[in-house]
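Of the protein chains in this complex, one is absent; all others appear in place.
After this line comes subunit A, so read on.
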Amino acid sequence: VGLDKMIVDDVGDVTVTNDGATILKLLEVEHPAARVLVELAQLQDEEVGDGTTSVVIIAAELLKAADELVKQKIHPTSIIAGYKLACKEACRYIQNNLTISTDDLGKDCIVAAARTTMSSKVISVDSEFFGQMVVDAAMAVRVSDGKGGYKYPIKAVNILKAHGRSARESVLIDGYALNCTIASHAMKKKVIGAKIACLDFSLQKEKMKLGIQILLSDPTKLEAIRQREADITKERVQKILKAGANVVLTTGGIDDLCLKYFVEADAIAVRRCKKVDLKRIAKATGATLLTTLCNLEGEEVFEVSSLGEAAEVTQERICDDELILIKRPAARSAASIILRGPNDFYCDEMERSIHDALCVVRRVMESNSVVVGGGAVEAALSVYLENFATTLSSREQLAIAAFAESLLVIPSTLVINAARDATELVPKLRSFHHSSQVKAEHEKLKYYGLDLMEGTVRDNREAGVFEPGISKIKQLKFATEAAITILRIDDMIRLDPEQKEESHYQKARQQGML
């Protein structure tokens, strides 16, 4: 239930977001130590995709705790050693005791995990709707990695934004949506049983490369060259059409003179597609992205095998724009999400949220394990580490205890952001976890986490609040590493910009020394 930040840059562009990494990227942080934290968020974003805010909060809290310890004249190296040990223990404990296999929970938990990440975002109210959508999208782009497992290349999920309508009317398309329009209005708007050719060259009048000149001695040949220029392209188009293509997508342009042939052959031609889009379309439909029609013999041919197939290609009007939709491609399923919202800022933020959710879904499905969210893991770890600390008699004990204390920042921040009483809820949560770890019969209590809507503590396993285990582990590891990096520093030397030199020079010149 976090709130958003609005960031205005010098040009006046507005970004509204609550994604930690995005906020920090847009803030121009100058302090070198603070930069470490910003990079930390970015790292988490790249690795896991979610939990960017948490990682920064934990790291900052660890530093705060370390500061206290340093004031008590504990050497930073002891703190570092303690933090490292604590982090290791914590990760081990998460893996052994707190993770739940998705097989035990059934399919619903994946949707639940997606919903959990979205609960803090702008689309929280529609999280059920989007959760399902995200999971469907991730399933659609699933590819086997050949070892019995699956990979989820979430980048293959194409997210398009169009303002208008409401968030609820966002749609998931089984296929690929392309933000282009057909080259000529005379073409059909819909092709069923499409055979798709993906070209990476222009269908324009053939033109010699720059610097190549043709010298003629017979002026009558000039006309022939002109004629030939037009014919080369015409032949190419006809070769492509003869191979059976009825949808031609190209990254380059298509001259008006070629359009007629496409129209006559009842084919759709689309010009100026993005190359990334075409690559994905080629993959999904089984087409080959051709950069030239030449074969090894130096002749120009268009192989039927390089055509891709899809059930349907249509052009649809969404908002004020038109989109090409390639539905149900043959080789591999693809997914595109078209987001709708009241304005562009809203759509941008939705895209970020959907991206986070996709990352989470991927992590959950790849690792097949989840942990309980809502501060449950942090509370459990905190209790566990405190007990663990007391078993050590060395100086690290203090550091580990501080680590344990710091972890509580997550549940307490959650509670405060939800406008509840942190002093009441966090101890309650801790006590639940303590009894779960001490008494065997209360084992179930370890799944207890916060219910921020009602402001109570509940069994979050039942409630379906899940996060990918890997995200939590990475968060702890990254946060600890970052804290350690900063703790190691005891001296800062700032190199002043070289302008000083120049002013010396100027001064000297003014004084007439030069």
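Just so we're on the same page, a residue touches a chain if its C-beta (ideal position, glycine included) is under 8 Å from a C-beta of that chain, and two chains touch if they have at least 3 such contacts; residues count from 1.
Basically, contacts and distances are computed from a predicted model.
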| item | value |
| --- | --- |
| Hidden chain of the complex, named as in its UniProt record, picked from "Complex I assembly factor ACAD9, mitochondrial", "Serine/threonine-protein phosphatase 2A 55 kDa regulatory subunit B", "T-complex protein 1 subunit gamma" or "Protein O-mannosyl-transferase 1" | "T-complex protein 1 subunit gamma" |
| Contact partner of the left-out chain, one of A:Asp104, A:Asp344 or A:Glu443 | A:Asp344 |
| Full-complex contact with the absent chain, from A:Arg226, A:Lys242 or A:Lys274 | A:Arg226 |
| Hidden partner interface residues of subunit A, rising order | 1, 3-10, 12, 14, 16, 18, 26-31, 33-34, 60, 63-64, 67, 122, 124-126, 163-168, 185-186, 189, 205-208, 212-217, 219-220, 222-223, 225-226, 229-230, 255-257, 259-260, 263, 317, 319-320, 341-346, 349, 418-419, 499, 502, 506, 509 |
